[in-house]
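This report refers to the structure that appears directly beneath it.
For this view, one protein chain was removed and the others were kept in their places.
The block that comes next holds chain A.
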Amino acid sequence: MHLNRVKNKTISLDNLRMNFQEIEPDLTPKEAVEESNRCLYCYDAPCIKACPTGINIPSFIKKIASGNLKGSARVIMEANPVGASCARVCPTEELCEGACVLNHASLPIMIGNLQRHATNWAIHNNEQLFKAGEKNGKRVAVIGGGPAGLSAARELARLGYEVTIFEAKEKAGGLDTYGIVSFRLPQEISLWEVEQIEKLGVNIQTNTKVGKDIQVRELIENFDAVILAAGMSKVPMLGIDGEEAEGVFDAIEFVEGTKTPPLDQQFIGKKIVVIGAGNTAIDAATCSVRLGAENVKMVYRRTEKEMTAYEFEYEFAKQDGVEFRWLTQPKRIIADKSGKVEALECVRMELGEPDASGRRRPVPVAGSEFIIEADAIVKAIGQTRYLSLIEELGLEHNNGIVKINTKTHQTSNPKVYAAGDVIFGDGQGEAMVVTAAQQGKLTAHAIHQQFTADKVTLESV
């Protein structure tokens, strides 16, 4: 996101939908050509190495410059099956654009926006960019139709596998469809990517929750391989009094509510407190502003320095008028007689000795309790894991983080592979769409390797 290019800065209270329009405009064709001509076409370009999916960035940019937009979109989507979404949601400052050599000479190339320009072309022209491979008779089941599952399915279909995705929700796309704020990623982008993959013959069974609508055992028995790509689950409990009150929301569900119309009118003019200071917390806060809240505060028990949200996310929230309460720990949610949230009781913190993560541990200041008025409270303190599903599959895990062999992407059950947020663990930065996509892709390749290697062994017997 380039904050200087953000349009649509005013919040409408009459038409909330306006507030959820994409905030950064598309590059105009002229801007795109000018920007792509600025690309140096580096040799052994650092941007390629900085992209988790390894998109050949100089190549797709040169193709924009030469007017070969189909070729450009293909280069992007070849490496990254959700490249249109990534163009909008990747923290490019930390990835490709952060690595651009022009950071040292002028301004980095707007790689994300150029990627968006090229993929927009493919979307508007309804181009089918890839073909399914000749059927090889193998069947693969994918649990979860998010970036990881879609990416794996796309690659497998191209390699000739018959793929079925089981998706709990009404539509596929995972968090791209339901979790990432619309003003950054409109739903139709993610749905186009889903459509591209369906057109390869991938069978996507939506409204089908594995473990409920279909049993784990059936998958293991009926398919040659199973990929677990179910992502992560709800926000955990805060473990404080009053958490059950009406008006306490899970940040992921809160954001999800803004992805599909109609938009909830109940927050107009209200005071909302968001607990947490990661990227999801920022999303919940900026969504609150766009839902018409009069005042939005974020409370975080550590300081600005320790917050995990990206710099540009933080800046964006500040521009949106979100207030920050640092060194503030929620203690209790206070509800009125009818059970509705009224306020959040907090206690001030100070920083003590460093903890295991190296960050200084916040400790409460005795007797410093105070009250923040709130009509709604949004919890954004991380995500829990689909423990029961993982255990039903009988997979080894570490607090819900599924263990895999990083070479073969196999879990403790060699027939079951895993990719995306299900294997994402602590101390690895932020979970990202682009890493989920890369893992899905690599998992597909690993499965193919496994089967073709098997075949070779069989033939030699």
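Some observations on this one:
The definition used in the following text is that a contact is a pair of C-beta atoms (placed from the backbone, for glycine too) under 8 Å apart; a residue touches a chain by one contact, two chains touch by 3 or more; residues count from 1.
To be clear about the criterion, contacts and distances are computed from a predicted model.
Taking the options "dihydrouracil dehydrogenase (NAD(+))", "Aspartyl/glutamyl-tRNA(Asn/Gln) amidotransferase subunit B", "Signal recognition particle receptor FtsY" or "ABC transporter permease subunit" in turn, only "dihydrouracil dehydrogenase (NAD(+))" matches the UniProt protein name of the chain that is not displayed. Residue A:V33 is the one among A:V33, A:L191 or A:I334 that touches the chain not shown. Of the candidate positions A:A65, A:A84 or A:M110, contact with the unshown chain belongs to A:A65. Here one chain is not drawn; of A:L102, A:L191, A:I334 or A:A431, the residue touching it is A:L102.
Among the residues A:P46, A:P364 or A:G382, only A:P46 touches the chain that is left out of the figure.
Within the entire complex, the positions of chain A that touch the omitted partner chain are 33-34, 36-37, 40-46, 65, 101-102, 104-105.
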